[in-house]
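Missing here is one protein chain; the remaining ones are kept as they sit in the complex.
Each chain carries a letter (A and B) given by its place in the written order, and its residues are counted from 1.
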Amino acid sequence: MSEYLSEVVDHYNQWITIFLMVAGLYVVVARGNMVKKLVGLSIFQTSVYLLYISPGKILGGTPPILADDFAVYSNPLPHVLILTAIVVGVATLALGLGLVVRINEAYGTVEEDEIFDKGGSE
Amino acid sequence: MRLDVVLRVVTKLLLPFMVVFGFYVQFHGEISPGGGFQAGVIIGAAVILYAIMFGLDRAMRVLSVSVVEKMISLGVLLYLGTGFVGMLKGGEFLNYSVLEHDPIGGQHLGITLIELGVLVTVAGTMIAIFYAFAGRGR
Partner (left out) sequence: MVLLTMMAAVVIGVVRLRNLFAVVILSSIYSFLMASVLIVLDAVDVAMTEAAVGAGVSTVLMLAALYLTKSEEAAPRHTPLLPMFVAVVIGAALVYGTIDMPPFGSPDTPMNTHVGSGYLDRSIPETGVPNVVSSVLASYRGFDTLGETVVVFTAGIGVLLLLRRNRRGKTGE
């Protein structure tokens, strides 16, 4: 039983990451409202940040800023990649929201089903 | 007494601190957590807060749309310029060590310049996107 519990503690980060990823994917695929799809996409992206950063942490380490008092640092390489990913994510979100606003002006609605009813792609 | 007096007073008190903190994060980014992107977003958020509280027209009088559009391009130009100066002085593209007499000083100068370029571009983009969204609804 205690071995099972230590297994849960070791992998809890990764299981929560998988739950967040799957929930974000479900929102993107299954909901029709476009603004909610974009929110689901941003949830999916943030779960990927967790996926990359949590293996980089070393228990007993400090943030990767070099100082004389500390010897063990967490891995700085995933931090750099995820910093770029966050900024690209917000750029994508801004463009997506701009497109949603224009779709609303062209069709009068942002629901996917109603847009398909009105004759989809002309 | 209007309903948003508390918000206006707090905004007037907070705005200088936000801008100074943004520049602190930018220039201290080598020694403490920070750097170009964080500082750009903080300064962009300060201008957006001013635009939300005091109206879009007053914010556009402080930073007009054409100034913000030029800011976006200026940042990328600064970044590419630093890379090309390294190339002109004999190294490869984006090699900072040849910018000054000793390699460490060259690295410092190069890193400061490109973080400044990133700050200008990110702040300009955030403000320009907000102007576009807010100006559409009028």
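Keep this in mind: contacts are C-beta pairs under 8 Å (C-beta built on N, C-alpha and C of every residue); 3 or more make two chains touch, one makes a residue touch a chain.
Here the structure is a predicted model, which means the values were calculated and not measured.
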item	value
Chain not shown, its touching partners among those shown	A, B
Positions on subunit A where the hidden chain makes contact	7, 9-16, 18-27, 29-33, 35-36, 38-40, 42-43, 46, 49-50, 53-67, 72-80, 82-84, 86-95, 97-102, 104, 109-111, 113-114
Residues in subunit B touching the chain absent from view	25, 29-38, 41-42, 44-45, 48, 52, 69, 72-73, 75-76, 79-80, 83, 94, 96, 103-104, 107-108, 110-111, 114-115, 117-118, 121-122, 124-126, 128-130, 132-137
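Quick note on the criterion: only the chains that are shown with their structure count from here on.
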item	value
Subunit B contact footprint on subunit A (complex, rising order)	63, 65, 83, 87, 91, 94, 97-98, 101
Parts of subunit B lying in touch with subunit A, wherever the complex brings them together	31-33, 37, 122, 125, 129, 132-133, 136
